[in-house]
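Missing here: one protein chain of the complex. Every other protein chain is in place.
As written, the chains take the letters A, B, C, D and E, and residue 1 is the first residue of each chain.
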Amino acid sequence: MLLHLSTWTEVEEYLQQSQGIILPIGSTEQHSPIGLIGTDAICAEAISKGVGEAKQALVGPTINVGMALHHLEFPGSMSLKPSTMILVLRDYISSLAKAGFRRFFFINGHGGNVATMKAAFSETYDHLATLGITDVRCAVCNWYMGREVYQLAKKLYGDKEGSHATPSEVALTWYVYPEAVKQGELGEPGRGHRIYSAVDFRQNYPDGRMGSDPSLATVEHGQRFYETAVKEISQDYQRFIDGK
Amino acid sequence: MLLHLSTWTEVEEYLQQSQGIILPIGSTEQHSPIGLIGTDAICAEAISKGVGEAKQALVGPTINVGMALHHLEFPGSMSLKPSTMILVLRDYISSLAKAGFRRFFFINGHGGNVATMKAAFSETYDHLATLGITDVRCAVCNWYMGREVYQLAKKLYGDKEGSHATPSEVALTWYVYPEAVKQGELGEPGRGHRIYSAVDFRQNYPDGRMGSDPSLATVEHGQRFYETAVKEISQDYQRFIDGK
Amino acid sequence: MLLHLSTWTEVEEYLQQSQGIILPIGSTEQHSPIGLIGTDAICAEAISKGVGEAKQALVGPTINVGMALHHLEFPGSMSLKPSTMILVLRDYISSLAKAGFRRFFFINGHGGNVATMKAAFSETYDHLATLGITDVRCAVCNWYMGREVYQLAKKLYGDKEGSHATPSEVALTWYVYPEAVKQGELGEPGRGHRIYSAVDFRQNYPDGRMGSDPSLATVEHGQRFYETAVKEISQDYQRFIDGK
Amino acid sequence: MLLHLSTWTEVEEYLQQSQGIILPIGSTEQHSPIGLIGTDAICAEAISKGVGEAKQALVGPTINVGMALHHLEFPGSMSLKPSTMILVLRDYISSLAKAGFRRFFFINGHGGNVATMKAAFSETYDHLATLGITDVRCAVCNWYMGREVYQLAKKLYGDKEGSHATPSEVALTWYVYPEAVKQGELGEPGRGHRIYSAVDFRQNYPDGRMGSDPSLATVEHGQRFYETAVKEISQDYQRFIDGK
Amino acid sequence: MLLHLSTWTEVEEYLQQSQGIILPIGSTEQHSPIGLIGTDAICAEAISKGVGEAKQALVGPTINVGMALHHLEFPGSMSLKPSTMILVLRDYISSLAKAGFRRFFFINGHGGNVATMKAAFSETYDHLATLGITDVRCAVCNWYMGREVYQLAKKLYGDKEGSHATPSEVALTWYVYPEAVKQGELGEPGRGHRIYSAVDFRQNYPDGRMGSDPSLATVEHGQRFYETAVKEISQDYQRFIDGK
Partner (left out) sequence: MLLHLSTWTEVEEYLQQSQGIILPIGSTEQHSPIGLIGTDAICAEAISKGVGEAKQALVGPTINVGMALHHLEFPGSMSLKPSTMILVLRDYISSLAKAGFRRFFFINGHGGNVATMKAAFSETYDHLATLGITDVRCAVCNWYMGREVYQLAKKLYGDKEGSHATPSEVALTWYVYPEAVKQGELGEPGRGHRIYSAVDFRQNYPDGRMGSDPSLATVEHGQRFYETAVKEISQDYQRFIDGK
């Protein structure tokens, strides 16, 4: 059940049975010369829809732009500052909490979002307490870190999975948008550097890849990642709702 | 050309020919018991894609949640505070301006966004000036206020078009998502009240409609609105790019 | 009744009969080489006093500096950032709402304020709701857009009224401060450009005028504008208080 | 020379000779049952105009609302939060500094403003440094603390001068606005308590006075305060401009 | 009783008998070529511990970094912006107020903190009122301005006490950390300039001293300052707790 395709009366009914909602969160940032700029948002959105269907859970609007300041030296990348993103998440959660939602399950496609999301959850619990709401719970689920997804990636790509613009996420986007499959020669990627400023990042990772070879991705792989992730995360969602 | 389905190298090339980008902005808010909560975002996104194709212009990620604080008494509605939205738009525009974009054309689906967007543009011009960028231009284009769209709505619905949860916007969403057409009996809508707080709004507009009868919408109407809007706004975009 | 010339006990009494207050808001910005920098504040203040007398309504302190970032390339112009102005209006309204005021009628002299004011009203309703106050109403009345004022300007000046540093507003300031009438040769004004950054504005409008010829203004015209505006806006105020 | 009654071209000329500006800052807050709510702003504005004339210095718009949170339990009082006021002063000073102003002389009517003003000056110097401006200087001059004004108050009122709603400031407002002289019986004022929250303040100072007897004020006294202050502060301004 | 060396159950017991807490606040800023960068924090912390012992009062964590923007041209200096420091103090006080603390006695080592602290107290009273807490009281006690401390400094150093990097504060740090006594030739200090930007400050005070001769400091003097301050401020604390 997608919030965007529902009416407020349908949401009112939904709240009689569940106070849970799934919120996809991605990023708009370079994913190498052959990976899509929308990769993280596309993955999070597709999996969220799948989990929403599997669990009859409501899925909210995708947060397309996340915390990707270190990618800004590559054209087309966009980012919120962490301080902005905290306010955005506070506003999202507060809006829905006023209506009765209590369990916020973020399916996340971008590692760079995690720290700011956790900061935002803390900020929001404190904010909600001033409104008399103390029983909201938020969780972040990184789809690419699920045990079975992770093992599949290792099996298919070994250490060419890398950690950014990975073949697994690129495969998933190609499965969702087969019309957007890109080709291209890629040399050796940068590898092993920590992330600091955007200038520093581009010096260390000149084409944007972090140790990955996204040219290994295929649409068929993407389907396997999609199905594996939806199955795995559906269970995670259920555990979260059950308070386990 | 969709930013989300492009690579950074494609964007780099695009910038050689154009410094313009289209950004769809909507809202996630009640649209009566039969209109979709995502109406404003759906309309903005669909038209943006159409204009992007027509003009070979880049289309950025949809801003799904806007300024809809006055709708928050209806479940499923979400909103940024104006102060948050100013920061979001500043961050979006600044990210892209650093890469060379100079013309930001927002296709907007929600009247409640306009004031905050204009405030955000002013804030952003001033912010960019501190970074040495003084030639950015932003414009907001409200798709529902284009002359031909407006006339079509008047012709089809007369004063039952109303000003929120209008049959024109609902029709457009049903054209885009025919699987989401809703049915339902609707009585007389509230009418003629100004907008103040969320509580006040719901008292005056108990089912969320402002003078409208969205049950008049049809998928076929939606197609006409879509085509009319894309054509009309493609010209607006060109004029904006041409500096007229 | 002017707040500045009242005592707190007088305000306490006033609140027994009315929860309405008039707040003049202007700007401190260039108004061409012959218009006063304080034009917008002077007009708003003078008309507010007139309406306050006519309706025995309380008139609060004038907000002298508004949102005029695009004028900052002209010496003597001052501006709040929109994000600052939102906080200022939130603080003004909240201070008075705590004491029992519920109807805030802003008489505005500057078009550039409007978007930020509307954003601020939304922000403030939401803020007040967290304090348990949901029945505050704010309105902005642009004195220069009243039907009769507008017609008078058209009649006197035709298209030389323009849209900034207009003869109508300049006339009104000269009526209020006849000692400040200025002379000066003015060539052809800039005309027809949209407003973006301050640098862009000055390029398009080199002496600050937007299509206007303020040299047509006279003190006698100013008196007519003053009287017309006070009469017209007094009715607007009454309707606002009556909830119509 | 009043900024509000000047044109931008006049300001441009002024800047050839002086980079100094006087900014009156007051407050809108209770001043006992017989003192005016605008007392602090009225005093600051009147003296600023006098000093401006004496020194041919430019006088900017009056900041009518200051930091008076502790007065908010008395109807008609208004306040900025300190965090808001810092942004307001930053915006005021930055606007003018961009045009070339370098010496900001605030004539202040309200003790409660001083701490926040000093914080704002520090914040602003740091902000301006990021814009490459390091030679701005700001000063606050509390008109009521000038040596001769202080001695006059002591001579006329002894310890009935008190520290809020003082006869000296009330006298000055009556001199400026003789039509606003108020009468009224006043009992013993509160005395000797420190200032904490608004609730605490009103408990300790039930009618708003802090140890003062404003009923001793006369219009004639007001004139003496005015003349003494203008003379004294004109010298202060000169020293500030001379860098002493 | 030091908060850092206590358990939460001990604090719970403490609150049965007292709602008071001492908070040391200093700065991390240059104190001339022979004074320690931590001088202000060291003094505040040492005296706070002494007063805490004398009065069996709880002593919270030292705020090591204060408002010292004007010292930033000297390496090793650190500062919060005033707007940041207001939030920090609001968070500190609010955290403790939620647990029942009501009397916050800040022992301060740095003149540059005072304005921002007072602004922060006002901001915090207002913030706490929105949480329903209106009886919190905060006080700032500048250890170096106590009558007896001041007289001792005058007696020992006359006008070589100066106003920054004073021999009295340096002596106190050397008493606390005798291993950190520094030697060095110092010429004539800057003297008599007001404080504006960091660049301006360093021009006027090239080695950081403001009229002082810290080379007069001795460990033995430091002990006398320590004992004098602890005795004097213990009485101040008691009066504050007693509401006098």
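To be clear about the criterion, a contact is a pair of C-beta atoms (placed from the backbone, for glycine too) under 8 Å apart; a residue touches a chain by one contact, two chains touch by 3 or more.
Here the structure is a predicted model, which is why all the values come from computation and not from measurement.
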In the full complex, displayed partners of the excluded chain: A, E
Candidate in contact with the missing chain, chosen from A:88, A:107 or A:198: A:198
Touching residue (missing chain; options A:21, A:96, A:138 or A:210): A:138
Contact residue for the chain not shown (choose from E:41, E:156, E:171 or E:229): E:41
For chain E, residues in touch with the removed chain: 2-12, 15, 28, 30-38, 41-42, 60-65, 72, 74-81, 83-84, 87-88, 90-92, 95-96, 98-100, 177, 179-180, 182, 184, 208
Interface with the unshown chain - residue positions in chain A: 67, 69-70, 81-83, 86-87, 112, 114-123, 125-126, 128-129, 134-139, 194, 196-200
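Quick note on the criterion: only the chains that are shown with their structure count from here on.
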Leftover contact groups, counting everything except chain D: A, B, C | E
Contacts common to chain A and chain C (chain labels): B
Distance-maximising chain from chain E - centres being C-alpha averages: B
Size of the rotation, in steps of 5 degrees, that lays the CA trace of chain B over chain D: 120
Shared interface numbering between chain B and chain A [over half = same, under half = different]: same
Whole-Å gap between the CA centroids of chain C and chain E: 46
Residues of chain D touching at least two other chains: 81, 83, 87
Interchain contacts (touch definition) - all pairs: A-B, B-C, C-D, D-E
